[in-house]
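Mind having a look at this structure? Questions to follow.
Excluded from the complex is one protein chain; the other protein chains are retained at their positions.
Let's look at subunit A:
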């Protein structure tokens, strides 16, 4: 691939998804984009890029962006965040939202849905305490293809064995050959929508809990800062933000602060809070 072609694709990815790729990832471009080229009837990568330059074709652009994003996800990924949700976040919400009996969760960059469904399974355990409550969970991703998979809620034998305790598999999934379909009552708790984190999330409304895990790592620093700033504006003053194991707000955004003693969860910083309270 010529350096010009590489720059063109890198620029396109950055603009459309925030994804930053360095020249060391040229091999990744080739392996992931060759199938896209074939699908759209191009004779290899050079032709595909030529097509992108000339046509500005939206489905082609979308397919290229989606092919370059990493969708890997697991149920109860890293275990601990979900334990914290059960032990810390849910009890807090049950107490602080007792008057209005409702709260909202956002799984931003939800990929194939494991994160949102893991939370549904936890909420299901609290069914009795949450009787009469309105709990809304919105799960969003840039990729329509991966959202289709999430909405279908069918997983391979490998996928259901990564992170999902067997007791929950048996309880919440039906077997279809060598695939496993999530139960309708777990699925019903989640609404899936297309959303690009580079866009303004204001139309999604305010959230009490935001899972923004394993997506900021693909962005450059200014993009991270901007995304975190926008997310902070959608959070309840006492809301909770979750980031991935390799992600942090430190040195990137002053809108959030670490929860003392709880790695991986962040709350709005004092600086961000009064403004929130005023606009709430």
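To be clear about the criterion, a contact is a pair of C-beta atoms (placed from the backbone, for glycine too) under 8 Å apart; a residue touches a chain by one contact, two chains touch by 3 or more; residues count from 1.
Everything that follows uses one rule, which is that contacts and distances are computed from a predicted model.
You can't see one chain of this complex, but its UniProt record names it "Two-component system, chemotaxis family, response regulator CheY", from the set "ABC transporter ATP-binding protein", "Fe-S cluster assembly protein SufB", "Two-component system, chemotaxis family, response regulator CheY" or "Cytochrome d ubiquinol oxidase subunit II". Which of A:161, A:196 or A:269 touches the hidden chain is settled by the complete complex: it is A:161. Interface note for the absent chain: among A:11, A:31, A:46 or A:79, the touching residue is A:79. Residue-wise, the contact with the chain that is not shown comes from A:170, picked out of A:170, A:246 or A:270. Hidden from this view is one chain, which touches subunit A at 74, 79, 157-158, 161-163, 165-167, 169-170, 174-175, 178.
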